[in-house]
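With one protein chain held back, the other chains of the complex are shown just where they sit.
Going in written order, the chains are labelled A and B, and every chain counts its residues from 1.
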Amino acid sequence: MGVINFEELFEAKLAKNEMIEPKDWMPDNYRKHLIRQISQHAHSEIVGMLPEGNWITRAPSLRSKLVLLAKVQDEGGHGLYLYTAAESLGTSRDEMLDALHTGKAKYSSIFNYPTLTWADVGAVGWLVDGAAIMNQVMLQRTSYGPYARAMVRICKEESFHQRQGYELMTHLAFGTPAQKEMAQDALNRWWYPTLMMFGPPDVESPNSENAIKWRIKRETNDQLRQRFVNQSMPQIDYLGLTVPDPNLKWNEEKQGFDFSEPNWAEFKNVIKGNGPCNKERLASRNKSHNEGAWVREAAMAFAKKQNENYQAA
Amino acid sequence: MNNDSQGPLWEVFLQKKAGQPFVHCGNLHAYDKEMALQNARDLYTRRNEGMSIWVVPSSAIVASSPEDMGSFFEPANDKIYRHPTFYQIPDGVGHM
Partner (left out) sequence: MSDNEALFKYTLRLGDTSLILAQRLCEWTGHGPFLEEDLALTNIALDIFGRGKSMLEYAAKLEGKGRTEDDLAFFRNDREYFNALITEQPNGDYAKTIIRQALIDCFDLLFYTELAKSKDVTLSGIAQKSIKEITYHKRHSFSWVNRFGNGTEESLTRLQNGLNDIWSYTGELFEMTEVDTLLIKKGIAVDLSVLKPLWEKEINQLLVKANLVLPESLYMHSGSRNGLHSEHLSYILAEMQSIPRMHPTAKW
């Protein structure tokens, strides 16, 4: 039989834990799923620059200013790695940005919450990046090569983000009473939105068979959420802060903490566009993009005049 | 996507240390070669990852396709005589 069965080849690679590469044959729904997931991930990094970037000019020490600037820049870099990974599947940066700017594409809802004080910069680094890392570590072994390689690079760089956030929180929690109050207030506001980052409860989000098969997912939303709470509690205790959840307590039997579910109605509302900052974030992205249009046109015109006509991929 | 307003895509290769091979490390967008080089420096060497950079327009890359796998690479499988271990060297002549 001289005909190659591409689907079988694809399945065989997955079964052997091998990577799928850009030129390999892949099923349409795999390609579509990945483009959607990777571009959403990229958008989250780019929009995620805004809530923290909000505090760069106001960082209260020169050291913290350097750290925050480097961190926000890293997020931009991560967005970039991911955009190019998605492009290898046949979409373009323009298409993806257009989807973001017109509100068609989603990004992580967490970035629709405001950063109201300096403590929020710490809470975002510690909790939000901490939660993101739990997903990202798993994605380093995802089946699509360029995505997995981007995640390896990202995870390496992310590990400093969470530590930076926690360090900032320690300065506040062991600082003046006003600083400690600021830290507690930030934890109160970011706790539930962070728990929401793992997605709806398993009962409402039956594990997609494909997501597991494609090594895009390895644990369920609830498993990850539980692991995050277990991991965070000693860190919170050390800071002398409390979680805004009266039901939170150790459960000896399950060897984990019991905790209250976040407000899922709020979650759905934020996804629908009614979060505190949805409009601002999109408006800000659009403004930068539109104001940059003449710069991009000038660069393109210049390249043409230099006879540098590289074909866009 | 010839009309991508973000400029063409480039492939970035980094050499970690002098003498080592250039290794592919990722992609970026840039409008001209000077910009591609500068962007590669700003994106991929922020943590001392390299000391020499190549950038190549992605459109210049020619890749073998999975269909070619059999005809390209399998014929090399049975050419064991290309490998030094194929040959018997008598004991006593030392390392060769």
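Everything below uses one rule, namely that a residue touches a chain if its C-beta (ideal position, glycine included) is under 8 Å from a C-beta of that chain, and two chains touch if they have at least 3 such contacts.
None of these values were measured; they are calculated from a predicted model.
Peer 1: With touch as defined up top, name the shown chains that contact the chain not shown.
Peer 2: The chain that is not shown is in contact with A, B.
Peer 1: Please pick, from A:Asn17, A:Ser61 or A:Asn307, the residue that touches the omitted chain in the full complex.
Peer 2: A:Ser61
Peer 1: Kindly state which of the options A:Phe10, A:Trp118 or A:Tyr310 is in contact with the chain not pictured.
Peer 2: A:Trp118
Peer 1: Tell me which of A:Ile46, A:Leu139, A:Leu239 or A:Cys277 is the one touching the absent chain.
Peer 2: Counting the whole complex, the residue in contact with the absent chain is A:Ile46.
Peer 1: For the full complex, which residue in A:Ile20, A:Val72 or A:Leu187 touches the chain that was left out?
Peer 2: A:Val72
Peer 1: Go through subunit A and note every residue touching the omitted chain.
Peer 2: That gives, for subunit A, the contact residues 46, 49-50, 53, 56-66, 69-70, 72-73, 76-77, 79-80, 83, 118, 168, 171, 175-176, 178-179, 284, 287-288, 291-299, 301-302, 305.
Peer 1: Just the residue numbers, please: which parts of subunit B touch the chain that's not shown?
Peer 2: 6-7, 28-32, 34-35, 38-39, 41-43, 46
Basically, only the chains that are shown with their structure count from here on.
Peer 1: Quick one: in the complex, what on subunit B touches subunit A?
Peer 2: Listed in rising order, the residues are 1-10, 26-29, 31-33, 35, 43, 46-47, 57-60, 63, 65-67.
Peer 1: In their shared complex, at which residues does subunit A touch subunit B?
Peer 2: Per the touch definition, subunit A meets subunit B at residues 4, 9, 21, 23-25, 73-74, 77, 80-81, 84, 87-88, 92-95, 97, 149-150, 153, 157, 293, 296-297, 299-300, 302-303, 306, 308, 310-313.
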